[in-house]
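And now, chain A:
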Amino acid sequence: MATPALKMKMKTAGCAQSIVCDGNEAAAWAVALARPDLVAVYPITPQSSLVEYVSQFIADGKIEAELMNVEGEHSVLSALHGAALAGGRTYTATCGPGLAFMFEPYWRTPGMRLPIVASLVTRDGITPQCVWGGQQDAMTMKETGWIQIYCETVQEVLDTTIMAYRIAEHHDVMLPVNICHDGNYLSYGVTQVEVPEQSAVDDYLGEKNINWHVALDPLRPMAVDPLTGGAGGPGPGKFVAYRQGLCEGMQNALGVIEQAHSDWADIFGRDYAPLVEEYRLDDADYALVTIGSMTGAAKDAVDSARERGERVGIIKIKTFRPFPVEAMARALKKVHAVGVVDRSVHYGWNCGPLFQEVLSCVYRTGKPIATGSFIGGLAGADLTETHFTRAIDRTAQLLAGTEFDGPVWLNEND
Partner candidate 1 sequence: MNTTHYLIAGASHAGLEAAHRIRLVDETSPITMVTRDAHPPYSPTILPYVVSGQSEPGRVVLRKPDWFEQHNINLVSDDELVAIDEAQRQVTLKSGQQWQYEKLLLATGADPIIPPIPGLEKTPFHVLRTMQHAVALRDHAGKAKRAVVLGAGLIGMHGAENLRHAGLEVTIVEMCDQVLPGYFDSRAASVIEEAFNDNGIRMLMGSRVVEVEPEGEGCRIQLENGDSLETELLLVATGVRPQLDFLAGTSVANDQGILVDDRMRTSADNIWAAGDVTQATDFYGDKPVMMGILPDAVTQGAVAAMDMSEDHALKPYAGGVPINTYTFFGQQAISVGQSMAEDGIEELTRLDDDNRGYLKILLRDNQLHGISSINQEMDAGIMWQLILRRVDLTPVRDAFIERPLETGRALMSSTWR
Partner candidate 2 sequence: MTAYNTIAFDPSRCELCNDCDACITACAQVKSGTDNPLHSRIKIVAGFNGNDPELALCRQCGDPECVKSCPSTALTKNPETGMIDWEKSLCVDCLLCTVGCTYGGITYNATLKHVAKCDLCDGDPACVKACPSGALTYVTSASIFNEQHEREDLFVPGLSACQGCNSEMIMRHSLRKVGPDTVLATPPGCIPGMGSVGFNGTTGTKVPVFHPLLTNTASMLAGLKKQYNRMGRNVTAMALAGDGGAGDVGFQSLSGAAERNDQVLFICVDNEGYMNTGMQASGSTSYGSWTTTTPVGSQMKGKRTGQKNLAMIMMNHNCEYVATASTAFVEDYYEKLDKALEASERGFAYLHIYSPCPTGWRFPSSQTIEVCRKGVETNFAPLWEYERGGELRFTHSIDNPLPVEAYLNLSGKYRHVSEEQLAHIQEQVNERVKTLKRFAGMN
């Protein structure tokens, strides 16, 4: 596995300890450091060990939070709604069918502008029945108004989960955040992780102010989410204003995410590309576009290809919602062809969802960039250097003018 693209900055805060853990435990450590008021849990593969860790941390006093063992994901998020409206910082984690069951309150959370943070330990969709990793669950939710940030490494899971509170609770944002880490690969992948100091995290997150804008509090009574005018009565003005506000919050989030990352780097010395990471791109003729933990193997494949003389790079997306249109277009402009590797399917366009978004950005570049869609890693399948080497070869052919219809299914013969 290639070294994560970390530009180490001068640290001003030390790490409390260095541990060896998987991504689920790393997320639990992040939750502990973020000091939530209420955590509601319901287990589901491959998230289960995450809520086990959080529960154990609470049992051990490592997290001083209310723990609600709720009867299902629908109520998990509902309980978080209540706590957030009362001013509490909240956390949960879910994925796959659990996320689907949570959909009703999930769908509503951004509209109420509740800064809830939830990990999605991404899992492929059913049917066929499948308990393995994949990003179909998260990608299905991309138009609900949640911020979605995808992690590449276990350390990044820990760091970004803490950053998520800073982003969600920023007064220009006030939106829920999903930190997505790949089921199987990040949930169970074990590495050495640095755990930041509590005091430094406290300083980084600052005072919480969750319900300054909307509250269920007898000290300042209000009706939360009354009916709006719409087709009848006073007209849809208020409704439209809510929608516009949500879109503005999403756009504001781009800058806030960048700031959260750069502040993090200043304090903790780990500097991640907040929106789009460019890897060996500056002199590239073409590139792969990746998302999440697959990027490590992709980077190994690119390194190997470079040794063969291929002028290939990587554009990795970290923030998928809001989509960093400008950053993506800037990266795309540097190449003439891209192969986009998705870990999920966009049924409507017969491609991957990320591919479809990239395609829109190509138009923004004003350049006739050749594009191809690769779908791999479904149902927890491994995406290895071999798979990426195939993708690189195929993308190189695009550059030469050999286009192809439909996606390339990287695992179909595995």
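In the analysis below, a residue touches a chain if its C-beta (ideal position, glycine included) is under 8 Å from a C-beta of that chain, and two chains touch if they have at least 3 such contacts; residues count from 1.
Per the selection procedure, all candidates are chains of the complex that A comes from, given by their letters.
Since we're looking at a predicted model, the values are computed, not measured.
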| item | value |
| --- | --- |
| Complex member in contact with chain A (any copy), out of 1 or 2 | 2 |
| Contact footprint of candidate 2 on chain A as seen in their complex | 37-38, 40, 66, 68-72, 74-76, 78-83, 85-88, 90, 104-105, 108, 215-218, 220-229, 233-234, 238 |
